[in-house]
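One protein chain omitted, others in place.
Every chain is named by a letter (A and B) in the order it is written, and numbering of its residues begins at 1.
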Amino acid sequence: MVNITKALFASGGLLLLAILPVFFHSDPYIMGVLTLCLIWSMVAASWDLIVGYASVFAFAHLAFFVIGGYTSATLAVYAGVSPWIGMPVGGIVCASLGFLIGIPCLRLSGMYMGMVTFSIQFVLPTVIVWAGPGRFLNFSTGGSFGLHRIPPIEILGQAFSKAELVPSYYLAFAFFLVFIVGIYGVIRSRIGLAFVTIRDAENLAKSIGVDERKYKLMAFAISAFVAGAVGGFYAHYYGTISPALLSLDAFLLAFMMVLLGGLGVFPGAVLGAFSVTILNELLRPALLWRYIILGVIVIVTMITVPEGLMGIPALVRGRLSALRSTGLIGRRGDAAQDR
Amino acid sequence: MNLESFANMFVAGITLGAIYLLMAIGLTLVFGITKVLNYAQGSFFTWGGYLTWILTTKYVQWGYPVVIPIVMLVAFCAGILFERVIVRPLRRFSGWETTAIIVTLGCALVLDNLALVLFDPLSKTIPNLMEGAFRFGGLSIAKHNAIMIVITIAVLVLLWLFLEKTRVGMGLRAVSQDITGARIVGLPVDRLYGYSFGICTALAALAAILLIPRTLLYPLVGWTTLLKAFVVIVLGGLGNIKGTLIAAFMLGQAEIFITYYVGGMWALPIFLVLLVATLAISPKGLFGRW
Partner (left out) sequence: MLSVQNVSFSYGDVQILRDVSLQVNAQEWVAVFGPNGHGKSTLLKVICGLLKPTSGSVEYLGERIDRLPAGEIVNRGLIYVPEDRHLFPEMTVIENLRMGAYNRNARPNESSNLELVFRLFPKLERLGTRGALNLSGGEARMLAIGRGLMSNPKFLAIDEPSFGLAPSLRKDVFRAIDEIRNRGNTILLVEQSTSIASKFVDRIYVIEDGKIVFEGGRQEALSNDHIMETYLGFGTEDRPV
């Protein structure tokens, strides 16, 4: 059953996204930010699938993003492999890693899963830097400076790099449609249904034989695939990739997107991604204080609206009803009772 | 490798194990009592280091017998404040475990970058607890390491006595065993939550004072220690004291040998791989009982 209001909002949103370049096509900064928003939407939505819907504390998402990015980038830079092959390969590599880690770790209680996956993100830079310049004869990850001059995605001679404002935006939009619809499909499918059942009625789920572990593993692999593939897109779009994405601030920014949009509330992650990306841009002038301010915003937001943006209507409704009970404002329909 | 260097490495392994034990016990304590995993503990570790630096190097040169209690006390108060201002407001909401993670991480981000802004990214050093070494026959043990072990044992014994014999300590244990029971007997649960955070951060600060003289002080120094403590906890089992003890010392020794053969930076990656492999074979960690 599709909620009519939601469908309207969704279509309206998609339409808006589709026509934005009409207004901003000449501004590289804004187009860049908008494209980035689309990219992060895909990352956030896939993260929401595993953390919000499957309720798994899987914190290795950015690690997958970066691994996928490096995979596609190195394939392109060192082996001349086309990004159209590189991106799915990156996705598959990450999905496989997801399986490898998921099989032992998903058995653990939530906190442990969180600790282990969180650590992966922080261990990765060490490995990447180690495999940097000079280590191997024919290959380097670029160390802490990262890989540069990554070839862009191409279709029939048209390159889709950051310099190509409008084409890249629409390519990202196309990926966005595919992945968001895909994730929505997963949520509506048996897998997603299994999670809602597990979330709302665990004993019932067990008694009808819903294999929680199997579904969690699938969700983990799927979300890892998306992260890895989108990581590849990111690498080819920007032309560079570095371990800077594996820092704590990157993690918080990305996770905030998921939380702000509301865990397990479908299009929320997209809203969250747009909000946080734009917020991050607005904070840039603060230089070193940027992350301090960001941290404070994270803390304050979570204390006041832990359900994220989706929690605001309920918060407002709560305050309104509190105000109403003091008699200061009336209820709808009171006027009809005026004598 | 001769006997002397092996003995030295063994002692170094024990000291590392002591550090991880302090961090792990702090985390376990807080988690057992408040059900919150303090992801910001690494940043409290870092700040313990910077505070010590201020008091022993930067502005004054006080001796450690004075500095250690001061830093631990400040850390304790900071922990209580942290619980009160940042963690407590979350409890109103359901699903606060996820929010608690991100809020503690947010705090870590603020603390880390505050350190970066206030103290600049260049590494600093803090002095050893004591210079020189003890010599027994052919073996020598750095005095700093020896003191590390003594202090850790003393602190852990004191902590054990506190938890077992004092009223507040028993109150803390009661809260971790049955929170409703604790409310029924009228325990001041909020205050006890605050104390447990305070103990956790104080232990982190102590770990910093003990470890950092052997390495360098920089704004992100707490993270590797925190993550290694995570590995210790998962291996040993959250809440399993004996398991945590064994895991801490095993990993301490392992790290020394990893450092000797392939370099210290590989310790954490290898730990993680070993951890995942262990879990694949034995899902309850090495010692089960979570």
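Of note:
Here is the rule we use: a contact is a pair of C-beta atoms (placed from the backbone, for glycine too) under 8 Å apart; a residue touches a chain by one contact, two chains touch by 3 or more.
Computed from a predicted structure; not experimentally measured.
Displayed chains that the missing chain touches over the full complex: B (touch as defined at the top). Interface note: of B:G26, B:G171 or B:P219, the residue touching the hidden chain in the full complex is B:G171.
Only one residue in the set B:L3, B:L122, B:I184 or B:I281 touches the chain that does not appear here, and it is B:I184. Contacts to the hidden chain, counted on chain B, fall at residues 167, 170-171, 173-174, 177-178, 180-181, 183-189.
One rule holds in what follows: only the chains that are shown with their structure count from here on.
Chain centres here are Cα averages; for chain A and chain B they lie 32 Å apart.
For chain B in complex with chain A, the residues that touch the partner chain are 31, 37, 39, 86, 89-90, 93, 95-99, 101-103, 105-110, 112-114, 116-117, 223, 227, 230-231, 233-234, 238, 265-266, 268-269, 272, 275-277, 279-280, 283, 290. Chain A makes touch with chain B in their complex at residues 51, 57, 100-101, 103-105, 107-112, 114-116, 118-120, 122-123, 126-127, 130, 248-249, 251-252, 255-256, 259, 263, 288-289, 291-292, 294-296, 298-299, 302-303, 306-307.
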